[in-house]
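Moving on to subunit A:
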Amino acid sequence: MITMSHYLVFSALLFCISVAGIFINRKNILLLLMSIELMLLAVNTNFIVFSHYSNDITGQVFVFFILAVAAAESAIGLAIIVSLFRIRNSLEINLINNLKG
Partner candidate 1 sequence: MIANILSSLIWLPIISGFLILFCSKKVSYLNIYNIFINFIVFLLSIFLLINFNESSPEFQFVENIHWIPSLNIFYYLGVDAISVLLILLNTIIFLIVSIYNSTLSLKKTNHYYASFLIANGLTIGVFCALDAILFYIFFEALLIPMFLIIGIWGGANRIYASIKFFIYTFLGSILLLISFLYINSSISSFNVNSFYGANFSLIEQEWLFMAMAIAFAIKIPMFPFHTWLPDAHVEAPTSGSVVLAAILLKVGAYGFIRYVLPVVPLGAMSIDIYFIVLSLIAIVYVGIVAISQNDMKKLIAYSSISHMGFVTLGFFIIFQLFDNTSSAKDLVISLSGSMYQIISHGFVSAALFICVGSIYDRYKTKKISDLSGLLNQMPIYSWFFVFFALANCGLPGTSSFVGELLIIMSAFKANFIYAFLASGTLIISAVYSLWLVKRVIYGEIKTDLKENLDANFVERFILFSLALIVIILGVYPDYMMSFMNITLQHITENIIIKL
Partner candidate 2 sequence: MIIHNITNSLINFIPEVILFTMSMVILLAGTFECLKKYVFHLTVLSVIAASLIGINYLSTDSHLLFNSSLIKNNITEFFKYICYFIFLIQIVISKEYLKQNNLISGEFYSLLIFALLGCFIIISANNLIVLFLGIELSSLSLYSLIALNRSSFLSSEAAIKYFVLSIIASAIILFGFSYLYGISGSINILDITKYANNNEISNLYLFSYVLIFIGVAFKFAVAPFHMWLPDVYEGAPLPITNFIASIPKIAFFVFAFRFLNNNPIIDDENFSKLILFLGMFSIFIGNLFALAQKKIMRMLAYSGVANAGFIFIALFSALENNFSIAAFYVTSYSITTVSAISIITFLSSKKFNLIYINDLKGLASKSGYIAILLMVTLLSTAGIPLTIGFYAKYLVLDALVDRNLILIAVIVVLMTVVGLYYYLRVIWFMFFETGFNSLINTSGKFSIIILSLIPASILLIFLFPDLVFKYIFEILT
């Protein structure tokens, strides 16, 4: 039997994986965007689970908003990446450390 806590653990794991993806990935910025997307999906799972188990529709509404915002974020993220690429012709995260200290 799959209970709510299974879902919750699942989404928490998903979240952890996506976060791990952010700091383990040292090559490409695009992967970052994917991880971020995954992270938001983990949150979505949570909302849906709660919404389902409490018979309340608001959680699912929330998910729609999150999805919409995530799309917008991806767009902006890509835009930033494009401008970054234009300047330095590379998407390696390793090279982005001019700001430090």
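Candidate entries met the following condition: all candidates are chains of the complex that A comes from, given by their letters.
Everything below uses one rule, namely that contacts are C-beta pairs under 8 Å (C-beta built on N, C-alpha and C of every residue); 3 or more make two chains touch, one makes a residue touch a chain; residues count from 1.
Treat the numbers as computed from the prediction; the structure is a model and nothing was measured.
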item	value
Touch assignment for subunit A within the complex, options 1 or 2	2
Candidate 2-facing residues of subunit A, complex	15, 19, 22, 29, 32, 36, 39-40, 42-43, 46-47, 49-51, 53-54, 56, 58-59, 61-62, 65-66, 69, 72-73, 76-77, 79-81, 83-84, 86-88, 96, 98-101
